[in-house]
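The complex is shown incomplete by one protein chain, all other protein chains being positioned as in the whole.
In order of appearance the chains are A, B, C and D, and numbering begins at 1 in each one.
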Amino acid sequence: MAAPHETGKGLSQGARNALPLMLFMIIGFAAPLLTVIAYSFMPPRSFGLTRAPTLDNYADIFASNSYISFGWSMLFAALTVALLALICYPIAYGMARLFGRWSPILTLLFTIPLFVSENVRLYGWILFLIKNGVLLGTLKSWFGIEPESILFTPGVVLLGMVYVYLPFMLFPMTLGVSMVPNETREAARDLGASRWQVFREVELPLSMPGIMIGLLLTFVLAVGAIAEAKVLGGQTIIPITHDIEIAFTYAQNWPLGAALAVLLMIVVGTLVMLVLKRFDLDAILGKR
Amino acid sequence: MPEGPNLLKVPKDCMSKRPPILQLKSLTKSFGTFNAVDGIDLDIAEGEFFTIVGPSGSGKTTLIRMLAGMEQASSGDIILSGTRINDLPANKRPTCMVFQSLALFPHRTVGENIEFPLKIKGIDPAQRKVRALALLDQLRLPPNYYGKSVLRCSGGERQRVALARALAFDPKILFFDEPLSAIDYKLRKTLEKELKDIHRETGKTFVYITHSLEEAMVMSDRIGVMRAGNLVQVGTPNEIYSSPKDKFVSEFMGDVNVIPVSMNGSRTITADTFDKTFTVATIPQAFSKGHLVIRPEFVRFVTEAKEAENVLEGKLYNEYALGSRIQYQVRVGENVFIVEKLRQHSSTLRRDQTVLIGWDAKDSILVTG
Amino acid sequence: MPEGPNLLKVPKDCMSKRPPILQLKSLTKSFGTFNAVDGIDLDIAEGEFFTIVGPSGSGKTTLIRMLAGMEQASSGDIILSGTRINDLPANKRPTCMVFQSLALFPHRTVGENIEFPLKIKGIDPAQRKVRALALLDQLRLPPNYYGKSVLRCSGGERQRVALARALAFDPKILFFDEPLSAIDYKLRKTLEKELKDIHRETGKTFVYITHSLEEAMVMSDRIGVMRAGNLVQVGTPNEIYSSPKDKFVSEFMGDVNVIPVSMNGSRTITADTFDKTFTVATIPQAFSKGHLVIRPEFVRFVTEAKEAENVLEGKLYNEYALGSRIQYQVRVGENVFIVEKLRQHSSTLRRDQTVLIGWDAKDSILVTG
Amino acid sequence: AREKELNILCWEGYNSAQVLDPFRQDKGATVKAESLTNDPTMVNRLRAGETKIWDLINVNNPWARKIMAPEGLIKPLDRATFEPYFDKMMPAFKAPYKWAMDEKGEQLIGMAQRFGPYCFVVNTDKVSRKTAEDQGWNLWNDPANDKKYGVLESDDWNVFNICCIAGFDPFKVHNDDEVAKFTETAKRVFKGAKVVGDIATMNQSLVSGEIDFHLTGGTYSASPARADGAANIRGITPNSGPMEGGKGGIVWIEITSPVNNPELSPLATEFLKYVQDPKVAHTVAFAEGTFNPVAQMGNKECFDLFTKEELDAIQWDSLEEEVARSVEYDIVPDYDKLLDIMTAAKKEASAG
Partner (left out) sequence: MTDRGRRALIWAWTLAVLVFLYLPALCILLASLTASRYFLFPIQKWGLDWWRKTFESLEIRQLFANSITIAFCVMVVAVVIAFFGALAFARYNWKGRTVFQKIVLLPIFFPQSVLGLALLLWFNAIGIQTSWMTAIFAHLVWIIPVVTLVISIQVYSFDPALEEAAFDLGASRWQVFREVTLPVLLPGIVSGAFFAFLLSWGNFPLSLFTTGADATIPKYLYAKMVAGYTPGVPVLGTVSTFGAALLLLGGYWLVTLRRRAQS
């Protein structure tokens, strides 16, 4: 609001507007995370925060083979991010530069699946890929060939992750690509650069903020993925989130689950902080 | 025809003797059914400073984008040093454009920006740096700017970096699309002069778009006036100013007095809106209707009707001091005439005083358009 | 002192006889330790068109934001019609500001924009509409614009809508912060004249910021030149132009010839950088070092030294036709002098020719700054 | 305050529209039912403080008697009101029915309804019923079957089953040798699994031929496929196995108990009565997701409601003999340890 009398006393306009959100984040985000951390120091299989703290859960984790789950989660997140970058770049480029009046409608089309529960959409892939499903059933009845299905393999998990997280890569990337002033592209070209050189020297570095946000977002989400491995992978791989879930359900070991969650939080948090620190959010979001 | 001053530019004949470096033959660019550039024929001589002016939307940008290779011509030819280059992409043409936004690479330093075309050509870093430093020097930027981020440069400095980058490419022709229009008045004046100096020093061909009449007048060897995709008139600044081809061109070149006139049976020129007959130096062939154009600096206050070949009586309505000159507005019936004088002429005129204004036949132009 | 033309403005004495509507007393605004506005004293008369000019960052915007109530003064007084209004918030002050961005409400039609202040005052819709239509008419906008979205108006039309909205508020004083600087040259010229007309019609007090010297010259009753938070000089356009208080002001008002000079023991004025003594009309009290300022329109080409009171020999270096006038650059040693003439004076000068330029003592100004 | 609401924490079936909608309409009540697919989690929810939410909890037999009642998570029922219902059930459920009573045998702590053998499921087109019953758990000891089977994600049952495959009784404390055998078996079973997933995935995979059989399953999981016409999908109870008395199968009986909710809804007991009604019992048996025999089939009025197809879907023909070959679901004393081993084995299998 018009701020004619911005005086020194009390909170600044900005802080006042930020206040409700900050309060909410404290009770809705910080406090729960602290609870998780607190739980991670409770003795195994306890249901409350009243017991004496211990490091047992962490000791258990490092003694166990949880590194396998961590490994899977990281590997698949990395693969997903890499694939998505390749898949989304041309689309982001098209959205920012080629599609013109079609791009809002395409954006919507890419958005719609976001609002349908992930489980259901993944189930659609089962129907498509399973033996006698849409794909193999069609092949069988039209061409009489019966190849093995690829369902319940790590590859399909990757497919599922790429599928689910695609919009999260696409949108920041589109933002990034549209941040590149067209004239810098033309200028580079005009100065003798080939298409590839324009891409490498100008296009890519200038759209980097958006691309990095996309990479980060998809990586973080993919590290937290669980449904893909369960539904499509038939648990041929067990990501860390699945480990956490088992600890909270069958194992009835909340503290162990909490400790695993804390480890995951540390990985994710560090990464997010590192990347976000490097970018000026105003430039990414505000530049129109 | 007003007698123009003898300008100190390179003599015209000298210019036209040089071979044309760029020839446009019925060059056209259509967007859908609309012709943004509509069949332009033009020769630009090597080393010339050619300026394109024209109202917004007249196709100036589209024209030079075609020349630079950023837009594909719809029809016609672009011939560079005798070779048709229509199908050469921008990166293969020995031309370079300076954008209004400058299009500097914000993620690079001044030095890296300047070196960009050299890097693309595959020149090794040491040599690149030598050249970049030489260009910094040529453009009067201190050598320690080499490592500075372009984002930290002021408007004028950026301008120079953009120019240095273009020069590093060593193009045969440099295109400029309103490079100074976003810069404030004082700096613009300085940069105009610098640009002109660079043109002289490098001897390269410059094709320049501007909105500013003054800019065009100060810098150009020749000016082309565009309107709706066409070149309405091409000529030296002096020609354009003194012998505009039509009302549009004349009005485009600054304040002007324009009287709609018709040719009478008796071969006299009479005003359409008020009762007055004018003497003019020459009447174009087959003239019947058009405009009489008189530049305000050729109109003077007179005390008697016989002091000038054409005299009108009016009321002094307003007086503006525009820096070094003063404009007087004189109301003649429904029309307002502008009289311009240098400031040093003192006057004893008062508002609403009845005055006589006059001009000589040789100082007015009769245009058909 | 150059003899200025007798301008047709409201006579100065008439202006100063009116009671001041706005008085500023050592008005200061600090941001931290930095004084953006640094103790300004100024009276603005009712009905005056007062223009503030000054380089970027000199505090112009800060000053009028304080006057409009959008910024709290750090110290000093703002007195409106005799009452101190420092603590009145913007919405309680009978003043109104037109922003450079115009700040039209994009979600409203032209009519709704104009009616906004009336709506706030609680005037009923029917009356609002009558008033809005009257304002549309006054600002030469067709009545069917009433229902048009402001987003669909051109730059000039928006300008007028913003003005109409401000007038609807019926403020005692209107503030303008570079309202025309984003508009292109031709339209700007038209709008300048319109603004001046509105000022005349409404008789309101206008306080106007501009970067453009010409704008200030054409429109203002008085001009205040700001520099680093201070008003360096206040006066009519003519005074500012003809009797600048220092080098800064003189240079700010257009191209000018400035020679650093010193007072010699023998009470003569000599140039600091070359060997020459000048005659001037008056020497300020206790002058010892300063600048000699000569406007280019007062410099003329002479054939003999005795034709002018001060004569220099130089080489003709360049000639620019700036529309109605022509500027000659003459190199005298290391210095470049500018000589300006109206276009109609034909000349036979050639580049690099040796010429004599001269001016009279009364046409030069000696400033200390 | 809670006259018109009822919250049920249950296995799939009680949460279906067919069962709940008439009750809702009848009582004008808001009934919420959440179905979870394993007992420990449900019990855990109560432990974590959700006794204030739920009115009824429906889990497998030992949990009420051995865990929830001692921990005070559930409340006893009025014997006079509810014991008569047991009389109309199948003979095995005659009151006082063991799993419906507390350890001391004094208090009635729940009602029985659905039950069924739960071992594994085969596609009889690929593995005949006879082979499966004969081979029993050894199906998983045959390396030739690698990648032909799936494992239902039902980890508590998988612990039992892996014990059976390893050749010892799950429902006792295990010695080190057995634990070592368990570890080895768990790794092998998961490594050889083509898919680990939920019931829908198992059935879809069986029907479409992705897998030939899967670990953990029985009438509860196979019945929907059978009802859908896939008579070749069949729950198998091995002829013999390592359990007490050489029995090869495990049977579960669901016990529905009122939660020890300080504000228990009066509808809780109403609902328990409601599902005893023959018609409703039939609906419970054939709720939309999974189909199961119910104890109330001992009542002819109820039994007559079952069509031939329905009886076929729940493998009524062999139910009696299968139950006879089975022991009852129980608590595994060292469940936590075995589960951790199994979880680790699963992960290791996923590492290739």
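Definition applied: a contact is a pair of C-beta atoms (placed from the backbone, for glycine too) under 8 Å apart; a residue touches a chain by one contact, two chains touch by 3 or more.
If you're wondering where the values come from, they're calculated on a predicted model, not measured in any experiment.
J.: Taking the complete complex into account, which shown chains does the hidden chain touch?
T.: Looking at the complete complex, the unshown chain comes into contact with A, C, D.
J.: Touching the left-out chain: which of C:54, C:69, C:111 or C:237?
T.: C:69
J.: Please pick, from A:75, A:150, A:204 or A:272, the residue that touches the omitted chain in the full complex.
T.: The missing chain is touched by A:272.
J.: Any idea which of D:101, D:139 or D:230 touches the chain not displayed?
T.: The one listed residue touching the chain not shown is D:230.
J.: Kindly note down the residues of chain D that lie in touch with the hidden chain.
T.: Residues 7, 9, 11-13, 15-17, 20-21, 24-25, 30, 32-37, 48-50, 52-54, 153, 198-200, 203-204, 207-208, 224-225, 227-230, 287-290 of chain D touch the chain that is not shown.
J.: In the full complex, which bits of chain A touch the chain not displayed? Write them out.
T.: Interface residues of chain A facing the absent chain: 1-2, 4, 12-22, 24-25, 28-29, 31-33, 35-36, 38-39, 49, 87, 90-91, 93-95, 98-99, 104-106, 108-125, 127-128, 130, 132-134, 136-138, 141, 163, 166, 216-217, 220-221, 223-226, 241, 244-245, 248, 254, 257-258, 261, 264-265, 268-269, 272-273, 276-277, 281-282, 285-288.
J.: Which positions on chain C touch the chain that was left off?
T.: 68-70, 89-93, 95-97, 99, 101, 103, 105-107, 116-117, 119-121, 149, 151-152, 165-166, 169
Just so it is clear, only the chains that are shown with their structure count from here on.
J.: Could you put a whole-Å number on the gap between the CA centroids of chain A and chain C?
T.: Centre separation, chain A to chain C: 57 Å.
J.: Just how far, in Å, is the C-alpha centre of chain C from the one of chain B?
T.: A distance of 27 Å separates the two centres.
J.: Touching at least two other chains at once: which residues of chain C meet that condition?
T.: Chain C, residues with two or more chain partners: not present.
J.: Counting only residues that touch at least 2 other chains, which ones in chain D make the list?
T.: none
J.: Show me the residue ranges of chain B that touch chain C in the complex, using the header's touch definition.
T.: Those in contact with chain C are residues 2-9, 56, 184-185, 189, 211-214, 217-218, 237-238, 241, 253-255, 295-298, 316, 318-326, 340-351, 363.
J.: Tell me, which parts of chain A touch chain D in their complex?
T.: 45, 47, 64-66, 68-69, 71-72, 126, 130-133, 149, 151-152, 230-231, 234-238, 243, 246, 248-254
J.: Within their complex, state which residues of chain B touch chain A.
T.: 68-70, 89-93, 95-97, 99, 101, 103-107, 116-117, 119-121, 165-166, 169
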